[in-house]
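Yeah, one chain of the complex is gone here, protein chain that is, but the others are all in their spots.
Letters A and B mark the chains in the order given here, with residues in each chain numbered from 1 onward.
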Amino acid sequence: MSRGELLGTGLLVLGLAALPALVNPYLVSLMIIVGIHVIVTTGLTLLLGFAGQISLAQAAFYALGAYGSMIGTVHLGLNGWVALVAAAAASALVAWLIGVPTLRLHGHYLALATLGFGIIVYIVLGEETEITGGPTGASGIPRLRLGAWALGADRHYYVFVWLVALMLLLVCRVLVTGSSYGRVLRALQASEVATESVGIDVARYKVQVFVLSAVLASLGGSLYAHYLTVISPSEFGFDVSIEFLVMAVIGGLGSVWGALAGVLAVTLFIEALRTVAPLLAPGVPTSEYEVIAFGGLLVLTLLFFPSGLVGRWAHRPARAGRAGRAAAAR
Amino acid sequence: MRIATRLVTLLALGALALAQAGTAGAQAKEYRVGVIMELSGPFSAWGTPMRDAIQLAADNINAAGGIKGVPVKLVIYDGRSKGTEALLLAKRLIEQDKVVAIIGPGTSPTTMPVVPYITEQKVAALSMGSSDRIIEPAAERRWMFRPPYGSRQNVERLITHFKAKGIKKIGFMSVNNAYGDTGREEFARAAGPAGIEVVAWEKFGGTDTDMKPQLTKIRGLGPQAIVVWAIPPAASIVQKNRAELGIDAIPLFHDNGASLTHQFIELAGGAAEGAQGVVIKLDVVDELPAGDPQRPLLLKFREQFEARFKTKVGGLYGEAYDCMLLVARGLEAGGDDREKVRNAIENIKGLVGIAGIYTLSPTDHNGLAAGHLVIGRVKNGKWSIAK
Partner (left out) sequence: MSELLQFLLSGIAAGGIYALVAVGFVTVYNVLGIINFAQGEFAMLGALVAASLVAHGVPLVAAAPLAILVAAAVGALVERGVLGPAQASSEVVRIIITIGVSISLRGVALTIWSSQSYGLPQFSEGAPLTILGAALALQNFWVLGTAAVIMAALFLLFDRTYFGSALRASVMNRDASRLMGISPARMSLYAYSLSAALGATAGVVIAPISLATYDMGIMLGLKGFVAAVMGGLVSAPGAVAGALLLGVLESFAAGLVSSGYKDAIAFALLLGVLVVRPTGLFSGVAASRQV
């Protein structure tokens, strides 16, 4: 890690640590959700940045984690941590099963497959009322415990979530840049064709990144379930997958910190809208305009910062050509 | 480049910290009431009309001088049809905006995540959701209220009607979401003891365009009546499909959901004629006897609402309006004190509202009875009391 990055990370940690003392409890709760979203979005950042693939099922793996933890603790009486790991393992398996046949092909088949998978998961969650609680949802999920200490209060959960998030981010960072594994991923990012021509099984690496993204989403989902203690399918629909995608893209792909930037930027934007809009137009219902603003934000960011806020993303289409070289020169 | 990343993040955190400074404490004295509604997303068809009705109620109160001279200020947020969002907004309202009570959220799945927090923070919340899980078990839900008619009253009213008409065999269709499921569960629970046999339990999606397969299936099983649990547009489409299939012999009854807005009749067009369903007195106010205690209030409400919002009135607006009436009673007795407000709401007796007459108690945080519901029939494009 370069000096600059170390310094930056240090400042970040300081800022996060100081936050609860400076702001009101509402914002602490918001930051807990931000932390969870960062974990989930990082998976997409890696998948898009290094494998160049779109996943439209991040919310489904998020759901697998959340419902896995719910079923494990509420129905099966397992320890929260055990359920969390089991759910993550299940998500990894499912991701592997989806990834292997689709990532072998060139093109956006993973996007389509994850689209289908994501919606099927959503429908199953609503249908299997016996197991999932149906559309009204399931409640009574216990808090996670560290020994005798139940992670209930927002202050504690905030520290916990961010510790996990930063840890995962650092692990991913090391994985991507520090190792020979990371070298392959960066080569993949630069040119899939070239990497393949050196004899590397590109598909295998792409599957691994996809599995990683699913596991991260699942972990986020479990943390989410233990925080809200109540979950329902409406939190895990296709639109949520899109939201994660938007956060990843706005933040920037190909850099592990992109997810952090993206989630913060989008969350801040929505909060700002909520605070500012009623002031600009008092008495006028403004929530509808927030939807337009969100879509506009995505479009504008991609137009003017196609690599996102943090991006060093230089993914080119498989066909080189004027378009490809122009993108590379950016 | 990497330092820039960190700087961006830090700036973001700093900005968040500053954001909270934007909400200062109250300057002039006012009662702040929080409103969490689904104004976008799949449940927004309900949420927007409810917000409008609540706003109308608040404006009426302020026009009449407020609560003992103190105006009511609504702080309205869009829950975007998400439970997580609703919870965060509840936190924002209670901790940042310092509201005295909350109206909303508007549906069951968006309300449930808020329940533990509301209970812990001790702030009264009036949810518009349809599930009784919101207010039961009563001992654990001291702070939650659920004013609108629920599936229990609807089912009770329908079964009373069926018993009177000798209908013993019915087919049941419901929309495939929390609202439809609540109705389904309740009907399943009550049908057996009432001696009613349900020959089919069909479901359809809220945005489906063709329910003829389900209707055909039910028709084939020969029921004496069909019950449909949905809101428009789905409810209207079922009504249209019924006409298209020519199933005139089997009467079709909608739950209260169909009549909650005028959309049902508008969207079903000609097929709406003869439709039957559970309605509230507001829908048939012109046919109410002169002595009915609700009549004057209903007439005035209808006039006001249609003048302001340029759309025909419906039960949904009434139920939302009533939420504000209940909170106003609480504010009258309790002022700024959250606990006193809650106690006052819980002790309301005989409050004449739009949807019905409210009498609450520690074990009844809903306050309405099936007896206030009416079985209606559409005649000449309007609801009328069915014979």
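Definition applied: a contact is a pair of C-beta atoms (placed from the backbone, for glycine too) under 8 Å apart; a residue touches a chain by one contact, two chains touch by 3 or more.
Remember, predicted model here, so these are calculated numbers, not experimental data.
Within the set B:96, B:127 or B:176, the residue that contacts the chain not displayed is B:176. Only one residue in the set B:217, B:295, B:340 or B:382 touches the chain that does not appear here, and it is B:217. The hidden chain makes contact, of the residues B:65, B:222 or B:269, with B:269. Listed for chain A, the residues touching the missing chain in the whole complex are 48, 52, 54, 101-102, 105-109, 111-113, 115-117, 119-120, 123-124, 126-127, 238-239, 242, 245-246, 249, 288-299, 302-303, 306, 315-319, 321-323, 326-327. Remark: the residues of chain B touching the chain excluded from display are 39-40, 42, 44-45, 47-49, 176, 202-205, 207-210, 212-214, 216-217, 220, 232-233, 236-237, 244-246, 261, 263, 266-267, 269.
The rule is short, and it goes like this: only the chains that are shown with their structure count from here on.
Per-chain CA centroids place chain A at a distance of 34 Å from chain B. Taken in their complex, chain B has these residues touching chain A: 1-10, 12-17, 19-20, 22-23, 39-42, 48, 51, 76-78, 81-84, 87-88, 91-92, 94-96, 108-110, 112-113, 115-116, 131, 133, 176-178, 181-182. Within the complex formed with chain B, the residues of chain A that make contact are 2, 4-5, 7-9, 11-12, 15-16, 19, 22-27, 29-31, 33, 126, 129, 134-137, 139, 224, 228-235, 239, 255, 257, 260-261, 264-265, 268, 271-272, 274-275, 285, 287-288, 290-291, 309-310, 312.
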